[in-house]
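With one protein chain withheld, the remaining protein chains of the complex are depicted in position.
== chain A ==
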Amino acid sequence: MTDAVTFRGVSRHFGTVKAVDEVDLAIRDGEFFAMLGPSGSGKTTCLRLIAGFEQPTAGRIEIFGERAEGVPPYLRNVNTVFQNYALFPHMNVLDNVAFGLRVKGVGRAERHRAAEESLELVELAGYGARRAGELSGGQRQRVALARALINKPRVVLLDEPLGALDLKLREQMQEELRKLQRALGLTFVFVTHDQDEALSMADRVAVFAGGKIQQIGSSEDIYRRPASKFVADFVGSSNVVPADLAGVGAAGQWASLRPEDIILDASGREATVTGKFFHGRVTKLSLNVNGQSLTALIPAHETTPEIGETTHVSWEPSRAHLMEHEA
């Protein structure tokens, strides 16, 4: 099967800034692919390279096997949901959604019917006559999605689409996006700086830093087996500790240790509690073990020590993951 998008040695430099630097990437047909990284890591530039808003300085981009370098955005069957939705303020919702058909010369009645269908798909049927300014953030998000889907693109690009939404709405939209992507069987490429969002939604995740991909893998791979100290740090919540302390390698190497794998154990190592945060199902403890800071998640039914107290903790060395490269 042809991959949806492939990058071979793709670079995009802005003067001396290497926004994207020799990236190799293969996004499979029909997958939900997340590009995760801090701001300035090159993930958004990669998305823009797929959309055609940027052209690579070097390398080769293929979309379903066809060369895409030098091809302007309007000749690519790829559509984008923009970060701030970029809805046209001088058009109502229906005309916004129908825009992609209008530029193709589809007649008014037909394109409005198609736009209405597209709005139904995102559960906004009947909102056509409203202006973008009259909608809530979540509704604008859906309009942007309906607009991006109307041309029946081969790849849908989403640039931090949920960033502006509040937590509850974001979780709901995550679920709906995922459902929609499965139902349509389309390739979705999703840019986010939110680790939880990337891990929970995507089939596969690429972690970006400094214009390069640090690791590509399934969510579980990234979470359980981070390839580098950077990935472990960024994907977050994981403790990055010297390998000898974790009990899986020699000094100088690094290992990742999940906070939920650390348990209170009277026969374990001595640890000082430096912070305690109640999270409902779990209690998060900040610990100091031999000068090394560790975070532990303790199930709520266990009694936890107070700040300043000394306790004992342990972990199964096999749960710690030794990281292959240094970064």
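The definition used in the following text is that contacts are C-beta pairs under 8 Å (C-beta built on N, C-alpha and C of every residue); 3 or more make two chains touch, one makes a residue touch a chain; residues count from 1.
Everything below uses one rule, namely that contacts and distances are computed from a predicted model.
Looking at UniProt, which of "succinate dehydrogenase", "Putative spermidine/putrescine transport system permease protein", "Tripartite tricarboxylate transporter TctB family protein" or "Hydrogenase maturation factor" names the chain we cannot see?
"Putative spermidine/putrescine transport system permease protein"
For the chain left off this view, which of A:51, A:68, A:213 or A:248 is in contact with it?
In the complete complex, the chain left out is touched by residue A:51.
Consider the whole complex, including the chain that is not shown, and state which of A:26, A:86 or A:184 touches that chain.
A:86
Under the stated touch rule, tell me which residues of chain A contact the chain that is not displayed.
51-53, 72-74, 78-80, 82-84, 86-90, 99-100, 102-104, 147-148, 151
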